[in-house]
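Just one protein chain is left out here, and the rest sit where they should.
What follows is subunit A.
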Amino acid sequence: MTNPTLAARRSPLDAPPRPEPAAPRPYHFPRFERRTLDNGMRLLVAPVHKLPVVSVVAVVDAGATCDPQGREGLAQLAAHALTEGTTSLDAVALAQRVERLGASLDAGADWDGALVSLTTLTRHVDEAFALFADVLTRPVFPEREIERLKAERIAELMHLATEPRGLADEAFARAVYAPDSRYAHPEGGSRTSVPALTRDDVAAFHAARYRPSATTLVVAGDITLDAAEALARRTLGDWTGEAAPRAAADDRAAATERRTHLVAKADAQQSELRVGHVGVPRSHPDYFPLVVMNAILGGLFNSRVNLNLRERHGYTYGAHSGFDWRVQAGPFVVASAVQSESTAAAAREVLSEIDRIRTEPVAPEELSLATSYLDGVFPIRYETTAAIAGALANLTLYGLPDDYFDAYRGRIRAVTAADVQRVAAEHLHPDRLQLLVAGDPEALRAPLEALEFGPLLLTEPEEG
């Protein structure tokens, strides 16, 4: 395969042989300990003294799956509004105080939890943590700021309506989940639900959900267990109240048969392609083989889907697959952006890769690439205090055992080719796949119809 003409441009050198790895040095995920305050708030502390930095995350059971029907977006609005002022500081003063310390204090909500995060230099931890505790427990939710946040969310939704990726993701969620499932609607709420949210809704949501019994405080970085506990006790020890009970999220599918969805984006040169269906919950016992299977299918750069669509056919800048891990079943999706004229061909390749991983055994080199990558990259994922705190937050959100991180690499290495094929056959469902394309309807309609992939539905962007 060498090219003699080009090779002559520089005299070829003898290459030293490809090196073998040295013996690995041991790595352990940082030790952490648990404590519980008298008010029921749980504490997870991982002392890591590499740099003078401390990261803190409060994980509160106040995620988007707590949103009442018709009030989608409430959890995210409440989380964002936490930093808009407290009983002692208005929003501007609060931002100034935090930033004068060089700290960052952010609040947001994903599907399964609200996360309030602080990162600060160690020398400012007392003062920064006091502000953090104030935001978590004593927000005032000024009417004017709530209305501004709502207006900004509406602006974001209007922008997303012109953005092909956002448009495709939002329409895909609606194609996959039953209309009354929370998962069918955007995490941050839609143009129908957001305008209806009120300051009273936000205050009531905070009062019902932001409670010590529903909160785990994660601290990672340059601090001791005792110092972290003393800090939590001093600033959050008086916080009281039980969180209101709530039902589990509804993850029912919209359809049990194949359908094709075409979202019109006139004149788009490129189509956003999504293929998938409802996946499995994070706590599923097949989690490890599924992670390995997905790496081979579409998780890695050298995955089947990316090599096929990008390197073999040049259809795309990139293609990947993934399970969106949530407490209840999040979606499984293969996603890519492809030229209009190649869209149907690319979809056909994706469908054939899904069939292939279910039916053909994976080659030993493919399996070992996935497992050695996931095993080896593990320490690299946890280089920063914020990443360690994030990992411990996930432990809490998904109820994983305390030895999860210590066992992780062994469990990845234990996955076999037979496991991969079994979980692909069990958890990928070609007969239920939803094929969604956001792009130019003129160019796409006929080739998509020619695929004969279930009924073709024209999907409008969500109205509101």
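Keep in mind that, in the parts below, a residue touches a chain if its C-beta (ideal position, glycine included) is under 8 Å from a C-beta of that chain, and two chains touch if they have at least 3 such contacts; residues count from 1.
Convention: contacts and distances are computed from a predicted model.
J.: Which protein name, taken from UniProt, belongs to the chain you can't see among "Zinc protease", "Na+/H+ antiporter", "Response regulator" or "Carbohydrate ABC transporter permease"?
T.: UniProt lists the chain that is not shown as "Zinc protease".
J.: One chain isn't shown here. Among A:Val338, A:Ile357, A:Ala389 or A:Val423, which residue touches it?
T.: The single option touching the absent chain is A:Val338.
J.: Identify the residue among A:Glu147, A:Asp180 or A:Asp402 that touches the chain left out of the display.
T.: A:Glu147
J.: Please pick, from A:Pro52, A:Pro361 or A:Pro455, the residue that touches the omitted chain in the full complex.
T.: Checking the options A:Pro52, A:Pro361 or A:Pro455, the one contacting the hidden chain is A:Pro52.
J.: For subunit A, which residues touch the unseen chain?
T.: Residues of subunit A in touch with the missing chain: 1-3, 6-7, 9-13, 15-16, 18-27, 50-53, 83, 91-92, 95-96, 98-104, 119-121, 143, 145, 147-148, 150-152, 154-156, 158-159, 161-164, 191, 194-198, 267-270, 300-302, 307, 310-311, 314-317, 337-339, 368-369, 372-373, 375-380, 383-385, 464.
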